[in-house]
Structures are given as structure tokens and as C-alpha cells.
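Have a look at the structure below before the remarks.
Only one protein chain is missing; all other protein chains are in place.
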Amino acid sequence: MSTFSFRPTRDQFAYTFGGVAPLHTVRPGDVLQLWSEDAFNGAVRSVGDKSAAVIDFRFGNPQTGPFYLAGAEPGDTIVLHIVDLTPARDWGASATIPFFGGMTGNDRTPTMQPALPDTTWIYQVDRAAGTVGFRSRFPRTTGGDADLEIALPLDPMLGTVGVAPAGGEVRSALVPERFGGNMDTPEMRAGTTVYLGVNVEGALFSIGDGHYRQGEGESCGNAVEGAMDSTILVDLIKGGAPGWPRLENDDYWMVVGSARPMEDAWRVAHREMVTWISELLGIHEMDAYQLLTQITRAPIANVVDPNFSVVIKVPKSPFPSASAFGAIHRQLRAQAVALR
Amino acid sequence: MSTFSFRPTRDQFAYTFGGVAPLHTVRPGDVLQLWSEDAFNGAVRSVGDKSAAVIDFRFGNPQTGPFYLAGAEPGDTIVLHIVDLTPARDWGASATIPFFGGMTGNDRTPTMQPALPDTTWIYQVDRAAGTVGFRSRFPRTTGGDADLEIALPLDPMLGTVGVAPAGGEVRSALVPERFGGNMDTPEMRAGTTVYLGVNVEGALFSIGDGHYRQGEGESCGNAVEGAMDSTILVDLIKGGAPGWPRLENDDYWMVVGSARPMEDAWRVAHREMVTWISELLGIHEMDAYQLLTQITRAPIANVVDPNFSVVIKVPKSPFPSASAFGAIHRQLRAQAVALR
Amino acid sequence: MSTFSFRPTRDQFAYTFGGVAPLHTVRPGDVLQLWSEDAFNGAVRSVGDKSAAVIDFRFGNPQTGPFYLAGAEPGDTIVLHIVDLTPARDWGASATIPFFGGMTGNDRTPTMQPALPDTTWIYQVDRAAGTVGFRSRFPRTTGGDADLEIALPLDPMLGTVGVAPAGGEVRSALVPERFGGNMDTPEMRAGTTVYLGVNVEGALFSIGDGHYRQGEGESCGNAVEGAMDSTILVDLIKGGAPGWPRLENDDYWMVVGSARPMEDAWRVAHREMVTWISELLGIHEMDAYQLLTQITRAPIANVVDPNFSVVIKVPKSPFPSASAFGAIHRQLRAQAVALR
Partner (left out) sequence: MSTFSFRPTRDQFAYTFGGVAPLHTVRPGDVLQLWSEDAFNGAVRSVGDKSAAVIDFRFGNPQTGPFYLAGAEPGDTIVLHIVDLTPARDWGASATIPFFGGMTGNDRTPTMQPALPDTTWIYQVDRAAGTVGFRSRFPRTTGGDADLEIALPLDPMLGTVGVAPAGGEVRSALVPERFGGNMDTPEMRAGTTVYLGVNVEGALFSIGDGHYRQGEGESCGNAVEGAMDSTILVDLIKGGAPGWPRLENDDYWMVVGSARPMEDAWRVAHREMVTWISELLGIHEMDAYQLLTQITRAPIANVVDPNFSVVIKVPKSPFPSASAFGAIHRQLRAQAVALR
């Protein structure tokens, strides 16, 4: 096991999955310490920064990577265990970008109405308290001068984890798909292991889009966006590529499906989970379907990206003897503890 | 406060919201002890009962009610606090009904493929252990004769809580909508308070569709369906009718949106929550939108009914001084404790 | 054959399918001459009439009916042949109603943006020229004072034709569904025969929502709305109830599917057409599916109602020997010619 620390320069940022030469080769068992810029490319720094003016939309959601995983071939499974996520700045930013987000006409669901006000919110990080601070930007409806300030728990996550797509495609870093990408689920936090199917030699994975916290759905289109220091354990399973991104933490097995309309994101995730649970428990897919009907959790991840994402979660507690991918999650957790 | 216990005879079951004369008049503050039949009308009782043969689909999802709430007028808010839900039988049933459910072509998303096998699962209730037992119905893929048996925690809920619709409509008890109805969310458990807008004099509310437990999405279309003994506190708030069903428990404020495609269920629930949070905190709707982006939970409720349902949940913990509907939930909880 | 002429008084208007007592009994073979009010209830009469101020939204889309068809029983097929549609006024009206329509946030696809301007357009009917006149309401972008005036061909149609729903449901006259209703397809013009499944004794059919013309989709939510004089031949086929509304004119067999999302409206219409073509040609459903792939036309009907509607059309020309429902359309056309 070796440790690799990397902070990309601005001209090293990747804006797509696929189509970019790898920055570095890593090996199964390596520990990566990666810095990533925020999804705004660091351009939104104060409440006076209006997104339409300061963001260059040709360069959104910069990724740190891609990295070449030695030995990874199409059909294999790349394993990324998130050891730690620490905000790399003392503030995060969010914004209502004109014609972007879930509660406004936008690129794919256009209307003829005018845009919402282009507004920026800055959240201060209080590391000691473990919070980020919301501060209202519009006049209180109750009158009075005071802004509303609310401390919210820090809950760092990565919006984006992905590999190069299949079929020679190159996709914007804004897209969630079979290859992972911009899934924007809060489940992508420290303690989670990600399993992705490898489509090209070396997998060419990258990460980014740090969120200091995010609600399910990421409704306005932007979480508390922030530069992030990520510690990640990399591993490789030969073969076994899942059809859609699988996640695992100490309590749940999870699949992330991404599609439109949202019921199709649910359908692809649920179909993949039927397959997975059927294998884990040695039962017929009809029995797996029935069992899942009674036990899944199904939080929405995003309602704002080119595909919507839904997570299907299955609690492990009723199945103490089952384990996935050779119990690699448990091993990686043990390694992660040793790293701290 | 008076207590009203009621077990409908079969010819008293209601199969619609609206269009049915009230069975009884109740008053704000009353305690209702209601028995409800299961969604199969009690017709599925053993694994040998095939749904296509035993269910009369003209009479699905029988409701207990409607009840006339004295004093309730259009524009008012009916308040139903679920004190207790106890399985009324020692077994529940589930089934894959041909061309019904989320992972098969169905009535609204037809395909040309054949139906899935018409299969029934019976779950035994273990009251002492607090579990229901899943038992596999198809041969194990690992070989061997033994069925897989899995004990799952009991988590009783009501699939259906609703009032008569607006505009003179009468809707099947299978439908979730603005009037509540067949929302099929596990959040509808003991300890939850439901707020529904009143559309007609007396509100004409009913309940039913007991589930001994259910995963989010209710993927095959049927939870662990079972007859239920429900204890419910009824109250009335003059005016204040919410646009969509609102729920509250000790930890969350919630809205249930129901529509197709699923992103529209999310949108209507989220829009209602923006309004609600803006009022609760005295902030501009743009600030509420931003704040919700960072804090909502968004579990799917159902992906199988005529409308899909999504729940938007907001944790109360960051807002200790805010309270909804005059803090009526806290009062009802106190009353509920006294009742036990 | 007898002729029945009817002009409802305002207190006879029906605002739902189902839930209304029949106004009159008719017999197979009868000719009906029916007057219907426009969808605005006649409240929008000049460009100064703002919809939000003048329309009572509790009473939208008034229907003329329902009528009881003697002999019609559940499972039968009611046949309505549209002999003639003539505008009953010399002007029609359209409007952009706040938060209603296809290119604005609305009831089911809400956003946080403000409403579009509440605007009314009045179209003058030129009976001699066979046109309705569009006149612009906003300043020309090219400058100058003159409004743009455009003569558009008259193409009268009925937005709404339907029967009482199944299952005891009562639905708003704004809803298109299996029972017909507010399908809003331009195919519902003179010369078209409509086949609807009967759900209750007497069928209880009604018509309304005259449009002097309409584009496919009815994008802003309102066609050139106008009171209409309709001449309709009524007939009955025992049994044979189609699953979804079927239409026939001299050139096409058609099915109207209504659902959300729009692909599901397409799916239900296409599935019904596979069944129908399979029967008409005596071929396997897989062959019908293949054949339809190469020959269907699929115009959108509406994108603005509670369900979206899509029409699947199959040209009759390649199938000269096939005829539907005992060639009743041809007979009704002959009768219609004799009536003129």
C-alpha cells in the first residue's frame, strides 16, 4: 500500500468522464489524498458574486482525475472506499443559477416564465461545532432587520465519483449514469464503499463536486458547494462489474439509478438491487422482488442533473450472514480505521 | 372527548373517497378505535390463493368510513393523530398480481410481455418478537430444499387516509391525491399527525389499507397487507387548509405529493414545503427554497398507484422555536400518551 | 330514427363525468342537435376580460348532458358519429390563465417563478371565408403600431366527449381518461365516429368544450374556445367495449390514450391499437406490433390536461378489406350525408 497525494492545478481539471488522459497511475490498495475544487470552479466566493456573471458555464464541475488503475480491465469492478472527507475551505457556497434547478423552468423542462433571482448564499464552516451556517438573503416576512441564521450539521459528501463511460462516449461531469458521475447522493460520505463497473483499461476514475452538506434532491441545483480534501482507498475486483453503481456502508447495501423520468431512475436501481439481493441470499428473483417490496428505503438523490438519481437501500441487519464482494467493505473499513 | 369504536360490516366498506354517505358523526377531540379490512378484502389468506382468482377487483382497498366531522367546512384543516396501530390478525399477505406493480408492465405502462407469476406470500406475525416472517416461495438458487425465512421488524402503518375530494369528484380508494388517499407511505405510523384540507362539509374522512410493514416504493404493489386496529385522535383547525397532505411527527415536518411522472410528485410536495417553511420561519420563499436544498429528506412512498407519491421531510431539530398549526402535534402526543 | 334538439340552461350544465342525473333518454339511431357553452362558461368575452377575474374555476368546462342511452349496459360500446359542428357564436376566445398551460409552471409541475401575463385573445369568425382571426395583443417586436392579424382556417372540434367512469368514480370534465372526457384532439371533428366502452347502465354520455380550431398539444391550455352547435348520430353495439377510446374517420382508425408521463399515453394507445389491428387483420399481436411500427401516425392531442393525450392513427388504405365494428362507420357516414 502506498499513499498518493494530489492537488490538481487549474489546467489539470477534468470536465468530462472519458476523453481525458490519466494524470497518474495507481494500484489496488493505494491510499489517495485528493484535493478537489468546488463545482463553481471557485468562482462564487461572496454573496455579491452573481452566478451568471462569474461562472464560466463551459467549465462546470471540475474533477480531480482521471486516474489509471493498474490491472483494471473492462468487466472488472473498481472499488473506492471513502475514508475521510474534510472541507478544504472555511466557507461553502450555494446559488440559484438562472434557469437551473428543480423548482424553475430549465434546460430540459423549459417554460416561458422569467428566471428566479440570481442569488448567492455563503455558508461559514464552524469546524469546532461541526456546522455550516445558513444566513437568509431576502427580507424577513416577519419584518425586522435581522437575517435568519441557522446552524446546520456538517455532513461532507462527494457529488461526483465516476469512471470513463462505455462505447467510447465522453460525458459532461454534470451527468450521472451507469458509470457513476454526478449522482449527488448524500450517501457518498466517509465510510461508504463504491463499486463501479470498469469500461476501459485502467478504469480512468475521477472524483469531485464536494458538498459540505446536501438535502436529498439538491432542489435548487447547488448544495453547500466546497473544495474538499478526500482520503480514498482504491481496490480492484476482477470481473463482477455491476450494471449500475453499487454502494455499501456498515448498515446498507445500495444502488444508485439515474434516468428520466424519475420513476425510471427508481426502476433501474430497483432492478439492479433485485439481481444483487437474489445473488446475496441465493433466492429466486421473484422472492427478491417480494422481499425488497417490504424492506427497501428509496431516498431521492438529485432532481436537477441531466439524469435524476434515486438510491435503493437495503438494510443489512436482517441478513447477518450475507456479505457482498467477498466482504471487502469490512476489510476496507478496518484499513480506514488504521489510517486515521 | 368521547371514544367511538367501530368495526364495519362488509356491506359498510367504502371503495371511494367521496360519493359515500357518512357512517357516523364525530367531534373534534374524539378518540376513534377503528377496525379495517386488508386491501385484498380479506380474500388472500394462504399461499394457495392466487390473486387473479380470489380478488374481486371491482372492490379493492376497502375503507373504514367515511366519518362526518362536526363543524368541518371547506377550507378548514382536519387533524388526525395516529395514536396506535395494532395488527388485527396474526398474519399478513402480499402478492404479485398480474400486470400490477412497479417492475412489470401494467395498466398505465403497458408492454407486450407476459405477466409475472401470480404468487402469494403469507407473513406470520410474531407479536412477542415484534416481527413478521418472510418465507421464500420459489426454489432456492443455491439448491437445497429449505425455504429462506427472514424475520422483519413489525412497523404498522396505514396506506390510506383521506377526505372527500374537491369539485364533486369521487375517486377510487386506490388513488393518492391532494385529498390524501392511498399515499402508501411508511411515515403514516403511530405517532404521526396528518393535516388534510377539508373540501366538503364534514370532511368525510376514512382510513384503511393497513400494512404490517412496507418498504419505500411498495415495489411489487402490495405491502404486508393486513387487517388493522387503529386508534386515532380527531381534531379540527378552522381555516388553514394545506394544498397537499401535511404530516408531522416528533422529529419531522412532512408533505406528501402525488403525481406522475415521479418528479412532479416531488415538485408538488417541495413547492408546498417551501410555502410551509417560509411561514414557519418567517422567511422569503427564495430563502426557504435555498434552506430546503440543504436539509430535506425525500423518500419515495409509492411507485405503483395511479399517482406516485413522494415525501418531503424537514427535520425540526435546527428550528427549536418553530411550531406548526399552533403546536397541536405536541398536545395530541400528550393526549395519546394519556390514552395508553 | 328521431331527432332531439337540446340547449341546456345554465343550471343544467354538467361539470363532471359521472355523478349527474341524466337530462334525457335517447335511443340507438337518434340524431342529437346539441348546443354547448364554451369551456370558460361564456365568461371570457373581450380582450379586457382577464381570466383570473372573470372565470369561476369551480365551474370549468361545462358539458351538455349527460344523456341516457336506452339499452346500454356495462361492457357495451356506445357509438357517437359527429355529423356536423358549427360555431354557435361569431367569435371565440383564448387565454393564458395564470399557472395553467404547457409552457408555464402549473398545478402538477409547479415552479417558484411568477405567472405569465393573464391575457385574453378574441378570434372573430368569418363564416364566409371559413376562418378565425388571430390578432396580436403585445407590441410588435418590429416596431410600428399595427397588430398582426392572421386568418386561420376554421376546423371545429369537440374537446370533450365522454361517458360515466367505471368503479363509481366521478371525474372533473377537465380530465381525459379511459372513459373519454377532455381528450382535446383535433381529430374529434365532423366525420369522425367515436367508440367508448360503457361503464354504467345508460352510458350517461355528454359532450362539450367546442374549439373553433386547435393545434396539436393545445399548448397554452386553451384553443379557440367557443359555443358549438353539434349534430351527432348515436348508436349502440352490444358488447365489444374497447379499453380506451377508439375513433374512426374515412381514412384512419385511431385510439386516444391519456396518461402521464406522455410516453405512457403513447403506450396505452399503442397497446390498444395492437389489440385492435390484430383483430382487424387476423394476425398475431407480434405481427401487429411490427406492422404498426412502420405505419402509425402519432400526433399529440393535449399536453395541458390532468392527463396528457396522444392519438395513434393507422391509415386504412393498405387494408381495403378490413372493417371495424361491422362497418358501422360507413353506414353512419351515409346516414350523415342524408341528414345534411
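Chains here go by letter, A, B and C, matching the order in which they are written, and residues are numbered from 1 within each.
The working rule: contacts are C-beta pairs under 8 Å (C-beta built on N, C-alpha and C of every residue); 3 or more make two chains touch, one makes a residue touch a chain.
Note that the structure is predicted; figures quoted are calculated from it, not measured.
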Query - From A:Arg189, A:Arg213 or A:Arg267, residue that would touch the chain that is not displayed - result: A:Arg267
Query raised in the report: Where the complex has a chain not shown, which of B:Pro114, B:Pro139 or B:Gly326 is the residue touching it?
Result: B:Pro114
Query - Contact partner of the left-out chain, one of C:Pro28, C:Gly167 or C:Pro299 - result: C:Pro299
Query raised in the report: For the full complex, which residue in A:His81, A:Arg137, A:Arg171 or A:His211 touches the chain that was left out?
Result: A:Arg171
Requested in this report: Decide which residue listed in B:Val31, B:Met103, B:Leu158 or B:Leu174 touches the omitted chain of the complex.
Outcome: B:Met103
Query - Residue ranges of chain B at the interface with the undisplayed chain - result: 103-105, 109-116, 261
Query raised in the report: For chain A, which residues lie in contact with the unshown chain of the complex?
Result: 15-16, 18-19, 58, 108-112, 167-172, 259-261, 264, 267-268, 271, 274, 285-286, 289
Requested in this report: Can you list, in ascending order, the chain C residues touching the missing chain?
Outcome: 94, 96, 102-103, 116-117, 119, 121, 132, 134, 136-142, 148, 150-152, 213-224, 260-263, 266-267, 270-271, 274, 278, 281-284, 286-287, 289-300, 303, 308, 310, 312, 318-319
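By definition in this document, only the chains that are shown with their structure count from here on.
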Report summary line: If chain centres are mean C-alpha positions, then the most distant from chain B is chain C
Query raised in the report: Between chain A and chain C, what's the gap in Å when you average each chain's C-alpha atoms?
Result: 47
Report summary line: CA centroids of chain A and chain B: separation to the nearest Å works out as 32
**Report entry** Between chain B and chain C, centroid-to-centroid distance (C-alpha), Å
**Finding:** 35
Requested in this report: Spell out, as numbers or ranges, the residues of chain B touching 2 or more other chains.
Outcome: 260-261, 267, 271, 274, 286, 289
